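Here the complex is missing a single protein chain, while all its other protein chains stay put.
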Amino acid sequence: MTCFTEYKDLIQEGDLTLIWISRNNIRAVVMKAGENFNTRYGSFPHNDMIGKPYGSQIAIRTKGSNKFAFIHVLQPTPELWTLSLPHRTQIVYTPDSSYIIERMNCGPNARVIEAGTGSGSFSHAFARSAQKLFTYEFHQVRYEQALEEFKDHGILGDASKYGENVTITHRDVCENGFRIKQNDTTSFEFGEDEEIEAKINANVIFLDLPAPWDAIPNLNDVIASDEKVGLCCFSPCIEQVDKTLEALEKYGWTDVEMVEVQGKQYESRRQMVRTLDDALNRLKDIKSHKLEGVERRKRLLNETINESCGIDDGSVDDKRPSTGKTKFNPFGKGFRVKEGDKEFKWKDVTKVESEIKSHTSYLTFASKIVKKDRLA
Amino acid sequence: MTCFTEYKDLIQEGDLTLIWISRNNIRAVVMKAGENFNTRYGSFPHNDMIGKPYGSQIAIRTKGSNKFAFIHVLQPTPELWTLSLPHRTQIVYTPDSSYIIERMNCGPNARVIEAGTGSGSFSHAFARSAQKLFTYEFHQVRYEQALEEFKDHGILGDASKYGENVTITHRDVCENGFRIKQNDTTSFEFGEDEEIEAKINANVIFLDLPAPWDAIPNLNDVIASDEKVGLCCFSPCIEQVDKTLEALEKYGWTDVEMVEVQGKQYESRRQMVRTLDDALNRLKDIKSHKLEGVERRKRLLNETINESCGIDDGSVDDKRPSTGKTKFNPFGKGFRVKEGDKEFKWKDVTKVESEIKSHTSYLTFASKIVKKDRLA
Amino acid sequence: MDPLKHIVAGQHVILKLPSNNSKIVELKPDGSISLGKFGSFNVNDILGYALGTTFEIYYNEENQETNQTNKNKNPVGQVRVIDNSKDTSANEESRATSEENDLNSMDSSLSNKNLINVGNEIQKMTMDEIEQLKKQSVSGNEIIAKMIESHGSFHQKTSHSQEKYLKRKKQKFSKRFTVNYLSSSALLSFLLEKGDIQRVMDMSEESMGMLLNLANIRSNGTYLCMDGTGGLLVYFLLERMFGGDIKTKFTGKIVVIHENEHPNLDLLKFSNYPEEFIRDHVKTISILDYFEPPTVEEIQQGFTPLSKEEVHEMKGNRRNAYFRRLKLYKGQLEMVDYATKVQYDGLVVATTLSLPSLIPRLSEHVHGSRPIVCYSQFKETLLELSHTLYDDLRFLAPSIVETRCRPYQTIRGKLHPLMTMRGGGGYLLSCNRVIPAPEPEPVQAKG
Partner (left out) sequence: MDPLKHIVAGQHVILKLPSNNSKIVELKPDGSISLGKFGSFNVNDILGYALGTTFEIYYNEENQETNQTNKNKNPVGQVRVIDNSKDTSANEESRATSEENDLNSMDSSLSNKNLINVGNEIQKMTMDEIEQLKKQSVSGNEIIAKMIESHGSFHQKTSHSQEKYLKRKKQKFSKRFTVNYLSSSALLSFLLEKGDIQRVMDMSEESMGMLLNLANIRSNGTYLCMDGTGGLLVYFLLERMFGGDIKTKFTGKIVVIHENEHPNLDLLKFSNYPEEFIRDHVKTISILDYFEPPTVEEIQQGFTPLSKEEVHEMKGNRRNAYFRRLKLYKGQLEMVDYATKVQYDGLVVATTLSLPSLIPRLSEHVHGSRPIVCYSQFKETLLELSHTLYDDLRFLAPSIVETRCRPYQTIRGKLHPLMTMRGGGGYLLSCNRVIPAPEPEPVQAKG
């Protein structure tokens, strides 16, 4: 599959698609003729999607009502893929991942080491912007899951084809380092000149490990020696940063800098423009109705007194003074006004999400040049 | 003086005023008949200010020109006072100080300890929202400066009059604790029942010290025993927080929480609304002028060829094709447009300061109840 | 006993529950208070302790028996004081909710290499058994100990996730509660917790603290205020000015302008200020009465005070009626003064009315040099206001400010900002009212 590596025009059978139901509900679905995508609003037949261009909106009539339900069928990207994953803090989200990729200048020359693979979400973004990605996962089950996923997504491979550039290895890099050898549990395909060991020559390192300081000493075996190598450690606690700083200094890494990245998302909203004059007029209206009410009550009282001499007895209720309901209602109070209702004036406003991701991890960057001598 | 404690109507001789020249230039000036306040724009006679209401704008004709210069004369508040101080990081700025005051629930019942006094800027804010402030400064010169300033500002005293509630003591609280005794270098006035030692009974503690953990053990002597006491330590480095946490736990402080406060200020600006249609029309205008130019050049060339047979020779220059200057200029390019110029359409936008105070200190809060037993 | 220091009868207090939620209660003497699954206690048992004290509810057998008779009612337990400082885990407990996510993030650690999905704990005790235990047990800690015994994989857990598990369980079964003073910040956080975000206009404690400081709120000022939060802003002002002291010697006043026929200061019902106190220090006027007040003559048309002698001669009901009307009359005159004569020491506003039309008019009676501080949930509305104020010489240096407080996890060795926090918190526009200099005279040619 090439769903992550090539821009596709039409949705085809067998494609991995991302079906967008809402911002917080995006599902990965493989297209299969005859199958349905079921939602609480009804079933969307895959047949309605296959053959349409990517990005198409698909409509169905909702069950038992005369309304319509819609979904959108999207081609996966690393960012959409991240959004489609169940929300766990293990995921490196786009504000962090995009900064790391930019800051480490990832591109077609980057030979990246990632440890550990975790949910594999960042691996997809690295794969897009690297020559090669060597990712390591120490957890057996997660390793197998990620391996399968990378295969399915068409990004596993030796980079002989565009985008097929990910190698995953089952490894505890803190204990056993980064070298990939024959007989290791790895997706690496050993070439003719790599019979014994993979040539990694990484120039970008990303360590998302609880104890990166244990892995840092092992990096020397696998980093490129003839160019500047960049490193980023991703750690939630400040004490981890401190220990990392110690290890970086000890093992000859320089240009150390630590940052936090904070991403925020804003909702676009509208607030009703309620002017002082309208508010004043509303109060005046209430007041005049009240006065009217008082007048009417007086009148009515008089009438009642007069009439009580006669025979009228049942009609008094009808003439009971009304509570002087206001007629002037510039803000539509009393009934719910839909935001943006054209009857009223609105001001565009932004609102940050009600819960923000205030912290993900500290990012500690460093670099190293192994060979400082001059090339002839 | 009561400049900090009472709302004053008119500027009087002897008043300490704050003269606002610009946002970053606010000067403390004592009004003295006959004196001048000198600026680069000219001199403002105090006589022009005395007798006017606070908040008055004062105008003078600038030296040697026909323009006017303005200043505003304000009554001091702790916040304005903070702004008038030379910008040094020692100052606890309003985002922090206001949060601390609110969070510790300072008000007319607060008996506050502050160590150290530093610039004295936070002391003013505490004095406003406390019954009593006991502030400590270990630095001899700073102690004397602050003592003098508090006297001048009318906030020194035993709280027998509103707002005169600050006591300052020269002390290294880490080494020598917080108790105030006869013969100490202090502004404290010992009452009849306090012949030996001041009764401090603080219920709000603010420690702005490099090593608050050394001062924490000394607090037991001076905090109120029959109510909940709040504590805040103000430390720039995270390692200080860690040591503080250790001390707080050891000395029985609970409800520990640490926060950072980030204050931001926005400039209100306007951006010109430049529509696509205007931009397109501008290009069309340029194009048509260019075509015109090409046509003219052709014509001129023909004329020149024809005329070159005749005697005309000097007038050719006049007929040189003009570069087809554009006439249509919807964005006023080429000359500087003043932001907000009514000739154009503008969109209101905000811009954060170009340099923000990204960190001041970590605030570590805790509380303690000394006597846990029940009152009869 | 000082109600600002100690728990006293009749007071409103805010309780912090083991779930980390809060509850506002009135301490009716001889009554009891139910905390739902966390138990019940008698009000009298907690009176006299310092505000801020943490209690634990416990049940002895005697309790149990007496309560068996009334199965529907939460049995009332006894309380004992907890010394938080000796139980360091208590510190961490209160933060456990916010840590949960966080601790997960550490799960990818070496030590849990062989565990997958530690979330699905093998829990061998049924809920019934736990309920049973809860009824019998003396303390939450014991329930937890029993649960650990019966927890299939507890000893397979890493020490880290064991710790985490314990904390979660401790929180769930602890019957501890802390009785806190109901400060304005506590009331705000209670309302936010409860989801009343729109009602409090998305305010944060730090924005309110900054508003009070920027507005230079003192015990002796007279402040003009619009409060769209139903009294919360007024409560913030009252607390800063008087600190809950109902016998205050301070004369400060808050004049509240409201846009509806009647003021809405409902939230003051949670405060411990008696009605008379509020009447003395909080004056309410509708925008209509404030901007278009009746003249003194109009007021006098409706009512004319009588001479002492005349009043003296009145009897019973008529006299009472007279005094009622006199009071109304005086209130009206006072209102006219507040609308026309008083020069205010500050203007503080939190309203959803459009600000550019409102603030310049409300500022007319703000004294020179005094602060104007306007709170808004949205920066955009303040932006619009700031451009209006820039063009008006009566306002000095309008500034839009934002303040945000970012809490940390404070477990030593695992320090970091909380992983998630509430967004929002609003913005402030602050400036000083000033008095423009008169138009300077044209320059005279020197003779």
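Just so it is clear, A, B and C label the chains in written order, and each chain counts residues from 1 on its own.
Rule of thumb we're sticking to: a contact is a pair of C-beta atoms (placed from the backbone, for glycine too) under 8 Å apart; a residue touches a chain by one contact, two chains touch by 3 or more.
Small disclaimer: the values here were computed from a predicted structure and weren't measured.
In the whole complex the chain that is left out makes contact with A, B, C.
From the options A:Ser84, A:Ser97, A:Ser187 or A:Ser361, the residue with contact to the chain not on display is A:Ser97.
Remark: the residues of chain B touching the chain excluded from display are 88-90, 116, 118, 138-142, 172, 174, 208-211, 236-239, 264, 269, 271-277, 279-280, 283-284, 286-287, 347-362.
By the touch criterion stated above, the residues of chain C touching the omitted chain are 380, 383. Where chain A meets the missing chain, the touching residues are 5-7, 9, 20, 23, 52-59, 61, 66, 68, 70, 72-75, 77-79, 94-95, 97-99, 101-103, 105-110, 125, 128-129, 162-163, 224, 226-228, 238, 241-242, 245-246, 249, 252-266, 268, 270, 348-350, 362, 364, 367-369, 371-376.
Please note the rule applied: only the chains that are shown with their structure count from here on.
Mean C-alpha positions place chain A and chain B at a centre distance of 37 Å. Averaged C-alpha coordinates give centres for chain A and chain C that are 34 Å from one another. Shared interface positions of chain A, defined as residues touching 2 or more other chains, are 238. Each of residues 379-380, 384, 406, 415, 417 in chain C touches at least two other chains.
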